[in-house]
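Below: the structure, in structure tokens.
Every protein chain except one is present and positioned as in the full complex.
Think of it as A and B in the order they're written, each chain with its own count starting at 1.
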Amino acid sequence: MTPAGRAGRIGLYLFLVTTALFFAIPLVIVVLTALKDADEARGASIFLLPRSPDLEAFSKAWSSACIGRDCNGIGGRFWNSVVITALATSISLLLASLNGFALALWNLRRAGLVLGLLLVGAFVPYQIMIYPLVRMFAVGGIHQTLAAVVIVHVLFGLPILTLIFRNYYVGLPPELIKAARVDGAGFFQIWRLVILPLSLNVAIVAGILSVTGVWNDYLLGLIFSGQNWQPMTVSVASLSATASSGVPEQNVNMAATLLTALPPLLLYLLSGKYFVRGVTAGAVKG
Amino acid sequence: MAITPQATARFVLVPTILLTVVGYYGSILWTIGLSFTPSRILPVSRWAGLDMYERLLSTERWQVAYTNLFVFGGLYIGFCLAAGLLLAIALDQGVKGRSVYQTIFLYPIALSFIVTGLAWRWLLNPTTGLQDYVRSLGFESFSLDLLSSPERAIFTLVIAGVWHSAGLVMVILFAGLQSVDQEIWRAGRVDGIPRHRMYRHVVLPMLWPMVVTCLVLLGMNVVRSYDLVVALTGGGPGFSTDVPAKFIVDHYFERQSVGLASAAATLLLLTVVVLFALVGLLRRRGEAA
């Protein structure tokens, strides 16, 4: 290697390592702080290692930190998030797969129009739709219930998920459907017996997109879930607000933040390629 | 006569169509309608013409929020694209440990904007955060008190936003770089074209569709930028870091000005429509090129 080439190589690695530090530091700081005790977190630089690391802050965040007047920690909210995410994801995947199948393989007239109608909705900011939705739910008597928050997640998740399934199904040979029809199978039989077994990969991609989207949502949870079904992201945001008013317990805040971040982070680390395909799928136009 | 599978297929779409027509289009029209009424805590149906729009445009907080949309949006998208492109090209040089770097650059995308905001607020806090650390290294006068400065707090949003999303751009563009035919590189070498010129004149133009994809994804984040602002600055100091998304939610649910919030939402929608038309043009230009 020439000297110039060597210098270039060194510069390249220097750049990569510095950038990697920039990306890693916030997470490292959050973890370090969460392992400290309250005084240490308040008094000493965030870059110092904890003197006696323990998980005290995590257990406090989980079971006794105060969110507003409710001092039962965010553990309960964690389960709220789990329920909302599980329900919203399974319902949207089911609908999206059926929709995608119907739109892709049945030569329906105006299938393009339906897809277009759906996709326009995906690119419109939520802010222009939330107030009327609140009023509709109020009229229907389900405002700030589990049902309401799940319905809005399904509503706003459907376009992209439908597009993902539809784009995958369009690539399947149409003869598959023809053969199954000659064999006497109906729409739902073909879907269940022929299409679903082929959908595993695309369902994983769509599922990851949906799980991270719903879990990480703040706005919809804030407005539509109400006190009983408040998801974790909403609680953790107001948790910090409370703690800073009294004696700030940044270690607990950061522990709660980390707990909120953990499920999608684990999903990311475990699912690798699928995750990337999921988060980028949103931009693939049909 | 038996129901044909096509009829079933059509029938299967009905719930979704209803959901969309009512949920999206009904809501949009309703909101646009409300923007012409003087509704405050509850919707009223009295016609107020463009009153709400006039009030909105003369509201200083809206002016700041709307300007911030472009300041934040421009910087966030610009830095994300630049950083993402640089990282993608760096990783394309056959570096060792590529997947480790990739994992580190991309993990923030898995986090919510709330988590991002909280982490960065902690990192940027003036007493024990980054500023304190740099000062302890001997730079006594170093000041990074971005969060409490009305002029500069907006940059914290940009930093945290870029930290969150640059990895996404990197991964999309890197995939694009990897899909460039090796023959093209060989042809460039045969012709004696330096690598950086190959990138600039040959490879980057091929990445254009992916850049547009990134633009769309990042643009959506900008328009929806509510969570990050709430978690990082709360819109402050004052309302210096307010954005339309937050302005709208606050006026709907805290300040009880439904009419005004609806007018703001309608303007935001209009803005998005115009921006999408622009992206459409860019896409077409990419195809023509």
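Just so we're on the same page, contacts are C-beta pairs under 8 Å (C-beta built on N, C-alpha and C of every residue); 3 or more make two chains touch, one makes a residue touch a chain.
Going forward, contacts and distances are computed from a predicted model.
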Complex member absent from the view - protein name from UniProt, among "Fumarate reductase subunit C", "ABC transporter ATP-binding protein", "Carbon-monoxide dehydrogenase medium subunit" or "Ion-translocating oxidoreductase complex subunit C": "ABC transporter ATP-binding protein"
Residue of A:L49, A:V139 or A:V182 in touch with the missing chain, whole complex considered: A:V182
Hidden partner chain, touching residue among A:G141, A:G171 or A:P197: A:P197
Residue of A:G5, A:G141 or A:P173 touching the missing chain in the full complex: A:P173
Chain not shown, touching residues in subunit A: 173, 175-176, 178-186, 189, 193-194, 197-198
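FYI, only the chains that are shown with their structure count from here on.
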Averaged-CA centre spacing for the pair subunit B and subunit A, given as whole angstrom: 16
Contacting residues of subunit A [partner subunit B, same complex]: 12-13, 15-16, 19-20, 22-27, 29-30, 33, 41-47, 95, 98-99, 101-103, 106-108, 114, 117-118, 120-121, 123-133, 135-136, 154-155, 158, 162, 181, 186-188, 190, 212, 215-219, 223, 233, 236-237, 240, 250, 253-254, 257, 260-261, 264-265, 267-269, 275-276, 279-280, 282-284
In the complex, subunit B residues that touch subunit A: 5-6, 8-10, 12-13, 15-17, 19-28, 30-31, 34, 43, 83, 86-87, 90-91, 93, 95, 101, 103-116, 118-123, 128-130, 132-133, 136, 163, 167-168, 171-172, 175, 213-214, 216-217, 220, 223-224, 226-227, 230-231, 244-245, 248-249, 252-253, 258, 261-262, 265-266, 268-269, 272, 276
